[in-house]
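Shown here: the complex without one of its protein chains, the others still in place.
And now, chain A:
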Amino acid sequence: MATPPDTLDKVGAGLDALDVPVEAHRPPVWRRFLKTGVPPLIAFALLLGVWQALWASALLPEFQLPAPVTVWDELVRSISTGDAFGILWTSLHRAVLGFLAAVVIATPLGLLIAKVRVVRAAIGSLLTGLQSLPSVAWVPAAILWFGVTPSTIYFVVLMGSVPSIANGLVAGIDQIPPLLPRVGRALGAGRLASARYILLPAALPGYLAGLKQGWAFSWRSLMAAEIIATSPQLGIGLGQYLHNGSSLNDINMVIAAIFLILLVGIGIELLLFRPLERAVLRARGLTGAL
């Protein structure tokens, strides 16, 4: 028959005690470094080893495969003369400006596509198609339209990153469980309050994934544009530096440029997107992939 209420209270308290999550101990810093920092360092060292061995075997002539140390010398030279900073700055500020402009354009665009049926029907698939069009394909047209100017470069960067960011936001909104906005309505949220306090935060993981991809696309679009559209008035960015290396038949410069391009890509990912993504996913208990 029915259990007396005070016994049930005790059962409830016991259940709660059993259910309270056990605080996971965060391992000390050196141990976390050992787990996450050491493997990539070992991989990098192995890569260098293979490169050195290949060079030592002299299978390829020096102008095709240089020794790691001569590439290192070129890097040190360009850093010590200050060239490297100027080059990095030229490219990075273009990429960041282009990316920010893309965010400003793509966010309302994504919201429109996600929430307005006609807009989605009209340009939804076009936007997905644009994502698979290599943005380097826009360079010839952009040069004809804008000449070899910064406008050309920004145009190519925008065409590369806007579709990714907008699509990310659309996917984020599409994946919101329908019960959440319904709960909002039951709690008395109007359209604006619902968008601000429920839809946008709920779509954040998808939006963030779109931003991350958008950054990658704007960086690679920028490199493509800089390699093809070179002129003195554009200054020397990483793409031009790479292009110059190729023109001068200087393999050291070429590999140093590729190294710097990679370095920026990895740096932005590790310093900006990884921590952001980790914070957002951890708050939602989605820690499986981290």
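The rule we apply is simple: contacts are C-beta pairs under 8 Å (C-beta built on N, C-alpha and C of every residue); 3 or more make two chains touch, one makes a residue touch a chain; residues count from 1.
Throughout what follows, contacts and distances are computed from a predicted model.
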Complex member absent from the view - protein name from UniProt, among "NitT/TauT family transport system ATP-binding protein", "Disulfide bond formation protein DsbE", "Putative sugar transporter" or "5-methyltetrahydrofolate--homocysteine methyltransferase": "NitT/TauT family transport system ATP-binding protein"
Among A:V50, A:V183 or A:L248, residue touching the chain not depicted: A:V183
Chain A residues that touch the omitted chain in the full complex: 2-3, 5, 8-9, 11-13, 15-16, 19-21, 177, 179-180, 182-189, 193, 197-198, 201-202, 204, 280, 283-285
